[in-house]
Every structure is written in C-alpha cells, then in structure tokens.
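What you see is the complex with one protein chain gone and the rest in place.
Chain lettering (A, B and C) follows the sequence in which the chains are written, and residue indices restart at 1 in each chain.
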C-alpha cells in the first residue's frame, strides 16, 4: 500500500476538478451544438475512473467506460484533455485524429479503444491481459464498465477466461443502477456484480464509488494481485449519474422522471465534495488552493475550447489510408 | 412428487434401452458411412435427457443437447426414433424432412430446434419461456446443454433474463467435464455450474446424472416451481461420455488419449446398469422382461434402419419453398 | 388525414397492430421511453408486459424474440442502433433466418428486428451503419428500408403481419420528416417498389434516406436530366421487375445506397440488371455507396457517406453527361 503524499493527494484532487470542468465544457458545447457527436457526462462518476486509473503504470492497458468519454481515466494519467474536446469537435488535434466521433484512444498511455458496442471491453481487455501475461513485463490491464455492460455475454466469457488462465485483468464496474433509461432492478436479480464475480472464483470487492480513496485502495490491491500472477479481480464501485444518460435526452427511469429526491441525496455525497472536505480537514487543501485549482482548470478549459475551435479539420484524403495498416 | 408406478418405471427403463440401441444403430451407420452427416453419441448421457424429459407435458417446450442428436429427449416422450435415423440418412421421412443434416425437431412435442452453434439454446429457450409466461397456459421450457455450452455468453444473458423476469425455464446441464477434446478444468475455474446459477439467484441443484430417478426428481421439483410462477432453476447433472466427442474422431483430452481407467470407473456407474439393478432389486424387472425389452428394441432398430434405408430422398424442388413462410 | 412524423408513423403502426393482435409485443433496451421515439407512447397504452424494457443483452433480446416467435408470438424487437445486429448475429442472421428451414417449413419465426440506421450524426464507425447487405445476404430474412413516414407506417404493419423475420431499419436523417397519413388503415405489401418520380433519361434506384437525396437531385437536375427514381422500399423481397421495366425504358441506371459498397446492395441489384437487361444498357450500371471504409465520425462522415453533390454527379454521369 503506497503512502499517498500531499502531492499525490493534490494530484487526485486536481484531476477530479479538471475532469469535472472538462465534463462541464463538453456538456455546454453539446448544448450549443458544437460537438459533432453525442456526449455521456461523467458527472457523479468522476471518482471511479480517476481513483482507479491513478494506480496503474504508464505501460499498463486501459479500456475506458463511456462516462466522460475518457476524461476521468486520462486526465489523472497526465493526458491532455484538450485532445478529447478536439476529437468531439472533429478536429485533427483530437486524440483519434478527429475521425472517430467520440472514441477515446491514447496509444502511449495504453488507452486502447472505447466501446461503441458496450461490453466489448471485457473481451478486448482479456486480450490485453493475455499479452501482458505472455510478455512477462509485469503489465496489467484494467477494464472499466457499467452495470449495464455487465449484462452482456462478453462479461461472462471474459471473466471466465481471465479466471481460468489467471490473466492480470482488473475489472472496475461503475454501478450506477441504470443502463440508459432502464433501472437494473428490473433487468437483473443480481444486486451486486461482486457476487457474480465470486461465482467465477474471482476476488471481488464492493466500494463506495463516491470515495476516491476507497476506489484507489481497492484498485491498488487488485492491481498488485494481478501483477504478481494472482489473476483477475473485480471492483464494484457504487456510484450515481447526476445527469441524463446522454446530453439532450430526457432523464427518466423507464418512462417516468427520475426521483429528484434520489438525485439530491446522492449529490450530498458528491465525490468531489467528499474528497474536498476530507482534504480540508486533513489540511492538505486550503480555501486559496481550492480556488486556484478551480481557476486554473477553468482557464485550461477555456484554452482547450479555443484550441479545439481553432484546430483544423482532418484532411479527408487521409481516410482511404486509414482502413488498412501498411 | 408424483408416485412412479411400475408402468412408469418400466417406461423409463424401456426408454433408456431404446435410446441406447438407437444410439448404437447411429454409431454403426456412421462407421459404415451411411449417415450423411456427423453424429455425437449419447453413450453415458442417456439418463439425463430421458429422466428430465419424462417429466414435462406434451405442450411444453424442449431445447435439446446434441448428445444422441435428440434420442434421449424424444424417445421417452413417445416420438418415434426412426425419424431420427431417417433424418441422418437424409430421407424425407426424417423429422426435419431430410433437409436439416442432423437437427432434431418435432413441432408437436415442442422440440423446437437443436443447436448447430452450441449455446444458442439458452436464449431461444428464454423466448419459449417468455411465450409460456405470457400465454398463461402453465407451459414451461426446458433447455438442455453441456458444460461447454455454459461457457458461451448466451448462458449469462439468458439466465440473467429468466431470473429477472421469472420465466418458467429449467436449465439442465449435462456436465461431462469436457467440451470436444478440451477438459473444462483448464477452461474455467468454476467447478460446479450450479454455483454459477446461484449467483443469479437461480435455485440450482447438483445431481448424479447416472441416476435416472435423481434426474427425474430434481426436474420434477424445478418444473413445478416454474409452472407455479417461481421462475427458472438449474439442474447440473454430473455425467460422462464413454465415446469420443463425435464418431470417427480421436478420443483425447487436449491431445493425449483419455484415461482408460477413468472411463472404466464411470462405466461401473453406467446409468442403465444402475437403474436395471435397482429395478431388479425392487422386483419391477425380471430377467425375462429385460430380455424382451432388449429384443424388442433391437427389432425396432432393425426395422428403423430398413425404414430409413427404404425411404425416399426429399424432393429438391421443395427447397426454394422452404426459405420463407407464406 | 393528419400529419405524422416519421417516428410517429412507426409507433402508430405498432400500436395499431398491438391493438389488433395480442400476440404482438415490443422487446428491447429502453423501449418504454424509446431514445429514437419509434416505440414511444406504447407503454402508456399497453403496459410494461407488452412493452418490455430488457437488460443490455442483445443475444438474449434477439434470442428471446426468435424463441417467442417460434412459440406463437409476434415480437417486435428493437435493436436500438441497427449496427447492434453485429452483437446478435448468431441470433438474427443465423437463427431467425434459418429456423423455418431447419423446421422443415413447419415452424415460422414471425418477428420484426427494428433499428435506427445510417449516418448524419457523426457518431462514428459503430453507430452509423445500415447493415442492409448483411441481412440480404442471409436468406430467410426480409428487409424493409422506409424512406418516408407514409411508407414507414404501411410497411411496419406489413412487417408485423408477415410470417417471417423482418429487419426494419429506419433512417436517422428521416426523423424530421412529416407527412399526411390517412385516417383509415393501410398496409404496404412487402416486395412492391414505388416509382417516386417518373422520368425518361436515367433510372435511379435509391434506398432509404438516399431516396430523398435522389429526389432532391432530380429536382435540381430538372431540364437537364429526366430521372426516374425508384424506391424498392423492401430489399427482400426485391421488386426487380419494376426496376427492369424502367431500365428497359431509360437504358441507363445508377444505384444509390448508403451501405458499404463492397458486396453491397448496389452490386446485387446491378448484377440482377445485368442478368436481365444487359442488351438494353447504353452504359455500364453504376453505383454510389458508402466508401469501402469504416464510417468516419464527426466532420469526416460526409466523405464516407454519399451526400447531395455526389448524388447529383452520379445521376449526371449515369445519364451520360
């Protein structure tokens, strides 16, 4: 268990704030019709991706969940989030060169793909894990998904394979109790994904997804196990999305508005609020620092918007050369 | 729990014997090159299909496992097995009109389909169960599969759906520890499929698949639960295949010959031998009766061979009319 | 008469069929609220037992659709995006397509697989396809591609009543279309093309949203080229006779389809024309389709999927200009 220095804690905090600011930027740009594709906000989910991705090495592999379209997973790892905004504006400076729509990729930091078809990440991650096991460099793969994604057959086949072959894969499930408009209480009898994992003999832990340190610590344990040949683990993070499934869509459960009380109750446990309170109490954060970090993030977002706006579109002549590798 | 009369017990016994005789017939015909497609012997598995299928009503739905290509599931329900042989000889008197290769179907007895792609039965059966639940006639569906089939994503999606919606589906897993040449100890960390089922909150029981009455009783309980709105169950029958995966193939585990001792040990617990001993002890069977039943089954098989041989091939002019329903 | 939007025409068709036949039900992810609106409003009328929000499980949804159809129901399965047919290919392209055959013609699989299809929203390679050719290539499935609200309604009703599995892909770009819809019931039989515009110089076979682009192009070309625009409306069955008749008259033909070019819809229609009307052709059959590439997202999509200028150009070229 790594001792988290003040600097580490501030890195986590700053990453959360930057994630939220960039999420808000994408939300606004979507509302203004400036994103050329859809956007699924990470609002409420920030602590999961940030806390878990903070643990891994630069050469590990990540398969991201769609909340925030990569922001929570990439910012904490030092990837410049303007490339996310630029991608959504279809610009050549985007992380997919502006041709992918919304897919998040960063080859250098092992962010290989995101799923247009939810759930694909499980089996692709099994492949990253297989490669990691084979090459003996101690790499691991971490696969993020939602509770909805878990309902796909890919989950079953991947976790079974990883368990049988002891592949170094950590499954992090962001369980917000919903898949698009549908509450999962009506689509599964399984309350905790962790219980399912245990049936495959995969160690599983349930953590408070609003508590970034809880996510960090659970991931740390799972990653260590994986790196040391102990095989896969699953971490179920109980979390909540504050906004609608994707921008511009109604916010319903089945077909009725979601409960305002429920949303308000979860907002009380907002992951940034909780962490901020803790860090203030622990004297890591001061009011001035909070303000500075927020301001810097705001400025960064403003600059990112301008950068993206000013960036050129990709050269369409590239497209035919993108289908096959030489 | 139905009290099994002498007549019931003899029906089970006779069905087992007929199943084995017809299995042997198919094996011989395959060796002689008279089957126009492949054949997966039920040898060793007979008690599972026979015991479980004996429980259901004529209007229930069955999705069969490939062992015996339908024989264990159909004979006990009163379907004439000569239509199985004829199908494999490609004759118009086969149960698929001679055009399906090896697929077992009997619309009247609810035997809807068999799987060319193993594991498809899970989700199709969920559909039968959904229909049964909707129509309120108290029908149920029973889905047979192997332990290999369980490794497909279809298992996960189907059992999750059936559990969430309390669909009247009974999953019967014929666990023989192997999928084709591959022992499942190397492809899964899950020893008992029953444990997996429980994670979905589905009642599951492990039974001795060599004991036809154990299979019968477990199925009876599960079927009753399903009929009364209690939703799905899973029955895991531990069994063994005595022969190779399919006729004409080597009998290996990975790439080495299977252990002769293991096969011999299981043969000691042959499902027919066990049941016969019990029935003799209980004075249901006599030596004469055993002999009569065997002889009748042999005669039936001889007649079925001739019938199939003498039957005409289908009229190929039918084919274009088989693609779309009017 | 009343004006209906494209999606509303579809939901009205489903509602009418659900009211008529209690064997019809809707199953899919989020069908109660319906992200693309085509099943919106149904749950209020028919309840959640007949408009079923399912798990995120395409195999189970499509598989249960096939199973329930074989057991006597007429499910309408919403795949959400038509692209998700890739996630249930065993169930849709193999099982739904072939179970009637495997059952020796004794057990039908009456169901509909609907999905929103096509480009226009920059959503990239996994949310922008019209998987038409894959469906056509797997015999046993029918395929409907409605290009406007009127057709959508009449074809959906026919699809639900058909005794076969029918893929019904409606186009994102048709969503804002509005049209007068008769108060009385009507059904458009599967397998009847419609000549959307009569012409004499060139036959333009267009599918789905491309029909609308072709009509616009024809208008812009008025005076220069007299285009006959044929919308097959259903690709399986394909009303090849109407196409051939037109080609025999115009002697020139271009096929405009939004699915990927290679082994696509256009190649098939082209070859059927070659087989039946070769001697009538004054020029090669030509085609305009999505490029042989994944569908690029955002601003690059328009370089992969045919747009109005390319449609105009293709018609001009086919007309020999």
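Convention: a residue touches a chain if its C-beta (ideal position, glycine included) is under 8 Å from a C-beta of that chain, and two chains touch if they have at least 3 such contacts.
Note that the structure is a prediction, hence the values are computed from the model and not measured.
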| item | value |
| --- | --- |
| Partners of the unshown chain among those that are drawn | A, B, C |
| Option from C:115, C:199 or C:294 whose C-beta touches the chain left out | C:294 |
| Absent-chain contact - pick from C:12, C:33, C:126 or C:258 | C:126 |
| Residue among C:167, C:270, C:299 or C:319 touching the omitted chain | C:270 |
| Touching the absent chain when the full complex is considered, from A:123, A:194, A:207 or A:301 | A:123 |
| Positions on subunit B where the hidden chain makes contact | 36-38, 87-90, 96, 98-103, 115-119, 148-149, 151-153, 179-182, 184, 186-188, 249-250, 252, 254-255, 313-314, 316, 319-320, 322-323 |
| Hidden partner chain, residues of subunit C it touches | 83, 86-87, 89-90, 93-94, 97-98, 101-102, 124-126, 133-134, 136-140, 236, 260, 262-268, 270-271, 274-275, 278, 281, 283-287, 292-294, 296 |
| For subunit A, residues in touch with the removed chain | 61, 95-97, 99-100, 103, 105, 107, 112-113, 116-117, 120, 122-132, 134-135, 141, 153-154, 157-158, 160-161, 164, 318, 321-326 |
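By definition in this document, only the chains that are shown with their structure count from here on.
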| item | value |
| --- | --- |
| Centroid-based (C-alpha) most distant chain relative to subunit C | B |
| Subunit A and subunit C, separation of their C-alpha mean positions in angstrom | 36 |
| Inter-chain centre distance, subunit B versus subunit C - centres from mean C-alpha coordinates, in Å | 40 |
| Interchain centroid distance [CA atoms averaged], subunit A/subunit B, Å | 45 |
| Overlap residues in subunit B, where contacts from two or more other chains coincide | 153-154, 157, 160-161, 164 |
| Residue list for subunit C, restricted to those that touch at least two other chains | 54-55, 57-59 |
